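Only one protein chain is missing; all other protein chains are in place.
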């Protein structure tokens, strides 16, 4: 038996649940002094009860840090600016919260002079990687205790039964809520569902699984109209228009401008209208395919609105270069847990520059799961020119110029076509000009 | 006055409308012998009336070629395999039909020994470029007459009045349907709306503009369930499940397998459930921003289903390399009109290889504008392994391995973190670790 | 006959040669008032003689602007920072000078209130495009007169004979230097050779064509040693070491620090040691393949030295993201003439960020056409850690970690290997595991 506290001081990412409660007790058994840490990133949680429980189990101290504003401003909004998405579908809800929590923990680690951090993540997931890469990048000297990767721990507690037995022995109260047949992770941005029955990718999630967003059949029968104003790609104002207000450029309605309030307002509206559910088989960083279901209400609106405004205000070729690396690059940085890294700093500098012109307002409506763009406007960016775009007005445009353009663009193609046509049997029939059809039998 | 027919033979892409009817008459005036060409690419059209009209105006011959199967098999399905999308939103409906029509025209050009082709495209749009690049690539010797870029023509017919007057003079019947305040282009894949009132990007399209898809409020009150089977990324079977069939892996229902029927079936279902509307400000090839509204019913379902199945069946790193160039590359080739080009052949070869494992079935439901993935399954591709993915079962997995993985992945980050922390004033506070917030005031 | 000067005022990019002298006279004939402009971008040229000639022909004014510093600082050095190269070979010498010259011209256009600019570029080359895109981007209202694209001009002056006759008639002195059977363009950065006998891509350039660099057989028999210090990717100091100084970290020698002097020093050394010749078939912006020979003495040294220092000082993943878009992107912007464009501003912002850590010194030697890296050092960037890299010392490194790393990285590959091995006939023989050999017969 080790002398209590002799092994050093640990900051434990504590959730109040069975796993981290047992880890807390076990760390004490192993001779550590434990400080419990909870991050408020917007999840639904009884923080006071968790504090009481942690201290009862033996934590020396308990910290609950409100990181919601930091989460919105430093993580969510850059991901909106970059249109971040993983494998074409996932809006990175869990990934975005991890750097914020890790940052909060390292702050307490410094303040409380902990030599160790610990967490309850399993050994197969992404979150252990995201947490630990962030810990090491911020504080290279920190030591990590990951019980679910330590054979001493995971062999002893193989299965829920062993945990429950240990909890009983340690007087850890266990709330016998009927366990859901899946795991969740919730924050201001999203909730995830995975594991359990969802591990069969052909199982349709039960209707009562979805927590944040309304079932489509229960959404309001009238659309909700709103306008979002962006400055440099950041949503700086939301106006929720009164019912029936369909007039173009309406500026009437409830207005919010604080970044967090903007986000909360969009979340509330999206939830009410059933916006933001997805279901995906994705590739984890450790190389395993995994199925996840997610609800990202406000994030879904913001991605669509932001991309729409880029159409109006971003130069075509800036966009082309941006698209070649930035969205995918930053999404992968986020998913794999490299927020605190030189590459993220590089990408974020590129992002800032790309967003300089993304200024304007997008009008949209929400209805039965749909985010419908209704119009967009910018009073500062003037790349769109209705007269120039017009099919009816010629304006300054000299139509013959296009003939020259096409003549030049076709030089290369004509050379190629001549070579093709000089081959034996060349004709204008489909079998001669197309790539062979994919054989599907 | 030129001798009739002395100028050579022209194949005219004829639509039956006012513009191309006047062009037909004008070409005859200019001494050309004109053969009229219509492509059936699935648009709603009175081909017989158009034929009659063309011949009445003076066309030597009239050809209407059914290109629907070619359109679906050679253009639409490769774009489904490649998840093609332009600027993140547009499903390329007009772009996809152009190469097919051009191919059909070059076939008749060869058969009828025409020296010229002509069309009614305006000088500011994408379609003139798409058509002509395809013409030149297929038949480098062809000469193109583009009246709307010829000052002799466009100065004479500046405005609808001059066209109407000329039509009257030439006995061209003009059907006085109240002109819509926008232009459309329709085919099996989609319909586009642009110009007119839509040129103000902040004008919400009127509800009665949308033609293909039901208004969301008028969609059925019950979801429709269907399963789509893909082979090498091509949809080879659709089963429409009977109402109420929610059982996993249901194979009951109406089944279609012919490629064109598959497409038509999905189109019908999507239209009924209001699936596929978009509204975008896009960047034309000629460098002008332009606003377009589109309905792409079946295409919207297929893109979502295909991407979902890739999640299950495509290797992560194949996907990563594919995502780096293929979707964007082929979309840009399509949008800009380079289907008949060496680069498209190259990209399509890459595409074929990437799709070899995209075999399986996706179950989904349609409801009020939403395409909802309900599950996916593959009996041949085994990259997904429920046990391996499981958070509950360890299986062969050695959790300590992840510790090693993280240790190695963090080497680089620790070096970077040490450098950061050695700087004066470094701390774990937000202002020290994050990129400065975007200034929005 | 137009009244002299009634057509407006033109700024003509004047070279003093036959073409632009005739253009000068012709513009006057056409009723323009002509201001002649020469840019000193480091080419070998008798500016005084050119001035005299221009004024004799009838130019109202003559401007010769020294743009060498601007050229080095604003164009060459960013291209060094970005490792710019076109199609893997060409160091963009001509492309880099064009924006500088165009900028200088627009400055005089503004000062002299010209409505037009004119140049002597031919209609098939890249330079007309580079010049005019720069003109239009800087001053959208400017009008360009490009005589070699104007049929009135090019039909009248088809062939050198017609030009000579016109020159005689206008008393334009023609210096009968034996014309070289190729064209050249020279500046501080490089000289190009193209056209004439070089149009056969299988013709070896004659030894006496090369002007800037010594023939390899005539280079010094001893290597020259130098050190280049970079700050944020910019060469800020060159030390030319005394002969025989082979000591590591030698700081003895002749030192230059002024940006232009740094460049001139490297140019002189490279020329003497025969560094910087290339010969390439490249793809012009207008879609034509063309053969060019180039000498880029200092540029060749700087690209190699800069890339070497990046190896020491740039983070691996910053580099990976940078390599995905920046070098190719900026090279293409330069080659095609889009320096004054939103995309170049975007790319340059990305570039700046990427170069923050590129601080240090590279030691190298020049010998018989070779640039040989001998060592590199940084006293501020510490990503390289000799102990960590060491194969002999373990240090903090825990070798077992790599086992975990490999275990995780192989999860995906094992799944793939199992699928492969389960196929009939799978073995470990080459024909079973490799991609089929390319058929070359």
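Each chain carries a letter (A, B and C) given by its place in the written order, and its residues are counted from 1.
Operating definition for what follows: contacts are C-beta pairs under 8 Å (C-beta built on N, C-alpha and C of every residue); 3 or more make two chains touch, one makes a residue touch a chain.
Fair warning: this is a prediction, and the values are worked out from it, not measured in the lab.
Contact with the omitted chain, checked across B:135, B:338 or B:367, is made by B:338. Only one residue in the set B:151, B:287 or B:395 touches the chain that does not appear here, and it is B:287. Counting over the whole complex, chain A has residues 315-317, 324, 381-383, 385, 388, 398, 400-405, 407-409, 411-412, 415-416, 418-419 touching the chain that is not drawn.
With the whole complex as reference, residues 286-288, 315, 317-318, 320-322, 324-325, 329, 338, 341-343, 345-347, 349-350, 352-354, 357, 408-412 of chain B touch the missing chain.
Here is the rule we go by: only the chains that are shown with their structure count from here on.
Taking each chain's centre as the mean of its C-alpha atoms, the one that lies farthest from the centre of chain B is C. Centres computed as Cα averages put chain A at a distance of 28 Å from chain B.
In terms of their C-alpha centroids, the spacing between chain A and chain C amounts to 42 Å.
Multi-chain contact residues of chain A (touching two or more other chains) are listed as 286-288, 324, 338, 341-342, 345, 349, 352, 409-410, 412.
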